[in-house]
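Mind having a look at this structure? Questions to follow.
For this depiction, one protein chain was excluded, whereas all remaining protein chains were kept in their positions.
Entry: subunit A
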Amino acid sequence: MPDLDGVTAYRRDEADAVATCVLDDLTLLYHHRSGQTHMVISPVPEILERMADGAPVTVQAMHDRLARDYDLGPVDDAVVEIGVHLDALVALGLVRPA
């Protein structure tokens, strides 16, 4: 497990690519590198979509990107929650520290 203390930005690498399948109540991600299938629900697919360009993104910047399309509620709470999701995605190997 990577040490996530002090991680300020995240990015997706080509090596982290997944095949995606949207079923009616969740999204499946097949992770080529590990051969694992992940079952995820909102907001994970939305976060990954907004990292498709491979550029580093901070938690705050991810919040701002998501806030363009969704009502996320109080900023501080939403930023914390998005940070938790990003760290979980790093732990799964789907996202890496920038």
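The criterion applied here is as follows: a contact is a pair of C-beta atoms (placed from the backbone, for glycine too) under 8 Å apart; a residue touches a chain by one contact, two chains touch by 3 or more; residues count from 1.
Here is the rule we go by: contacts and distances are computed from a predicted model.
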Choices "Ectoine/hydroxyectoine ABC transporter permease subunit EhuC", "Cytochrome c oxidase assembly protein CtaG", "Nitrite/sulfite reductase" or "HprK-related kinase A" - which one is the UniProt name of the chain not shown: "HprK-related kinase A"
Specify the residue from the set A:A9, A:L26 or A:V79 that touches the hidden chain. A:L26
Residue ranges of subunit A at the interface with the undisplayed chain: 19, 21, 23-26, 28, 30, 32, 35, 37, 39
